[in-house]
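What you see is the complex with one protein chain gone and the rest in place.
Here is subunit A:
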Amino acid sequence: MSDVSQATIPAPATPADGGKSAGLAGTGDGGPVGKPRSLWSDAWYDLRRNPLFVISAVLILVLLVMAVFPQWFTSASPRTGDLANHFLQQPQYGHFFSPEWLGYDAQGRSIYARLVYGARASVTVGVAVTLMVTLAGGLIGMLAGYFGGWIDSILSRILDVFAGLPFLLGSMVVLNVFDVRTVWIVALALAFLGWTQIARVTRGSVITTKQADYVQAAKALGAGTGRILLRHVLPNAVAPVIVVATIALGGYIAAEASLSFLGIGISPPTVSWGMDVSDGKDQLRNAPFVLITPAVMVSVTVLAFIMLGDAVRNALDPKLR
């Protein structure tokens, strides 16, 4: 691949006489050799070579597919139990990925099927909360950071109030209001309390960026506020926000599992790993798999997202290396 062979040459160092070197390096119009690299394409280049990123990306990909098409992974239903399969009965472990692979839970439901179907709740909550939090927190943080003054004062005080509420306890209070708690209600409750972190990061990042000369230059060349915000501030301020959001995604999944474990998260019949951990805690000695497997799933998922966030941060901020 020409791409790779070119890539082994370190950094496109442009000597003082930029024109000539481009003439030498480039093979005519738009040749692949002198291909310009932006921050993002540089980051992508680094990411592809980072084993941490590859592992976490593969894990996340599998989880996403599992969340969207659980039937691809198992033929068993996670909700129908046959008490003949109760875990105190003679265990009948089958081959890998068969319904009986990991055994059955107290109600004779396939543990494996429940693991597969549980991915949807976790992934949905994680992604939905992250999206909501990034949009809301990002917008609030950007406005506060860019305009400053009284707008910043008001938004920052609101932010302080929300940041002061304990995240898990707060969401329990919010969720307590609802009798039936769907995935979306849990996601909203988490987002309602979780946007402050992103808002703070965005605000700080925007304040740094808005002082950049190119923002002044854009202003001096007649760009309007909207254009300055979207074209000049946002693309340059978004990197730390993406990093924090990716790492936080794992946190939201863990939060959902914790709430479900406590019985105040997603309510049945939706399958959730947190609930399964809770179900398994009473039979830890007799049937450890009932508890261990969903716990492992939560850990692996959270780990995958945090690893991804780390990899993205390293790629976007070369100084950390």
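As a convention for this text, a contact is a pair of C-beta atoms (placed from the backbone, for glycine too) under 8 Å apart; a residue touches a chain by one contact, two chains touch by 3 or more; residues count from 1.
Assume contacts and distances are computed from a predicted model.
Per its UniProt record, the hidden chain corresponds to "ABC transporter ATP-binding protein" from the list "Sulfite reductase (NADPH) hemoprotein beta-component", "Rod shape-determining protein MreD", "NADH-quinone oxidoreductase subunit J" or "ABC transporter ATP-binding protein". Here one chain is not drawn; of A:166, A:235 or A:288, the residue touching it is A:235.
The hidden chain makes contact, of the residues A:151, A:217, A:284 or A:300, with A:217. In the full complex, the hidden chain is touched by subunit A at residues 12, 14-20, 22-23, 26, 28-30, 34, 36-40, 149, 212-214, 216-224, 227, 231-232, 235-236.
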